[in-house]
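This is the structure I have questions about; it appears just below.
Apart from one protein chain that is not included, each protein chain of the complex appears where it belongs.
Take a look at chain A:
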Amino acid sequence: MDQYTRNQKILWAIGTVVVLFYALIPVAWILSPSLKTPETIGDQSFFPSDVTFDNYSAVFEEGLGFNRALLNSIGIALITTVLALAFASMAAYAITRLEFPGKTLILAGALAVSMFPAISVVGGLFNVWRVVGLYDTWPGLILPYLSFALPLSIYTLSAFFREIPWDLEKAAQMDGATGMQAFRRVILPLAMPGVFTAGILAFIAAWNDFLFANVLTSTDAARTAPVALSFFRGASQFTDPSGAIAAGAVVVTIPILIMVLIFQRRIVSGLTSGAVKG
């Protein structure tokens, strides 16, 4: 990296700062109104003149339903992730390791599902879910999330599984390990980073959804946090709920932000391997 001239170095340093600014500025925007008092929320200034955490305590108060929505979000996203990983690992293993007709069809089908516009299936689901009793329940959201997380997970995992030197399994068996031991001790540790990466992507996708959660829920029973946010109203019709919305938005963002910061390398490798190599 020392083939750069001084001017180039300055240029790329400025570039770095601009990129950082670009990525983080709207985060600051949402933080600012969450710290404003009701009296100053409409003052149109960027920095809150007197900082308050009242919005945060207000968000967690009973009656708003936000606690329950957070719980729904966490539970639904976690269950989706675990199931997606289980199903996708099985399918990806079969696709990369076994010989069977229909392999191409499954991959093409998964690709087609990943390009599906959600709005095209949401109406049908809405009607069927009402009839079979899945409307406004956890499974009623987990199923659609699963079907949209699966293609992504199958592609990401296949890309990872393809890179694993599967001969190691045989070598371990030659050295006296049983088939299961060989798989558990040798292959599984090699596959784990891929599984982990696919899991993070599936979790983020489920956590981010708005359309399904908005159409397929109606009460606190299964309403997720992003939808709950969009339903926030002020204490009366004359109070502006912006402060509470902003506080709730920050709360929803924090878990995802922590995940992104901790696992950023895996996310990058997952996004690039899954989408580019497929």
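Observations
Following the convention adopted for this analysis, a residue touches a chain if its C-beta (ideal position, glycine included) is under 8 Å from a C-beta of that chain, and two chains touch if they have at least 3 such contacts; residues count from 1.
Assume contacts and distances are computed from a predicted model.
The complex appears with one chain absent; UniProt names that chain "Carbohydrate ABC transporter membrane protein 1 (CUT1 family)" among the candidates "Carbohydrate ABC transporter membrane protein 1 (CUT1 family)", "Succinate dehydrogenase flavoprotein subunit", "Cytochrome C" or "Glycolate oxidase". Screening A:122, A:164, A:177 or A:190 against the full complex identifies A:122 as the residue touching the chain left out. Residue in contact with the omitted chain (choice from A:18, A:192 or A:221): A:18. Only one of A:52, A:67 or A:147 touches the absent chain when the whole complex is considered: A:147. By the touch rule set out above, chain A reaches the unshown chain at residues 1, 4, 9, 12-13, 15-16, 18-20, 22-24, 26-27, 29-30, 32-33, 41-42, 44-46, 86-88, 90-91, 93-95, 98-104, 106-111, 113, 115-128, 143-144, 146-148, 150-151, 154-155, 204, 207-208, 210-211, 214-215, 226-227, 229-230, 240, 242, 245-246, 249, 252-253, 256-257, 259-261, 264-265, 267-268, 271-272, 275-278.
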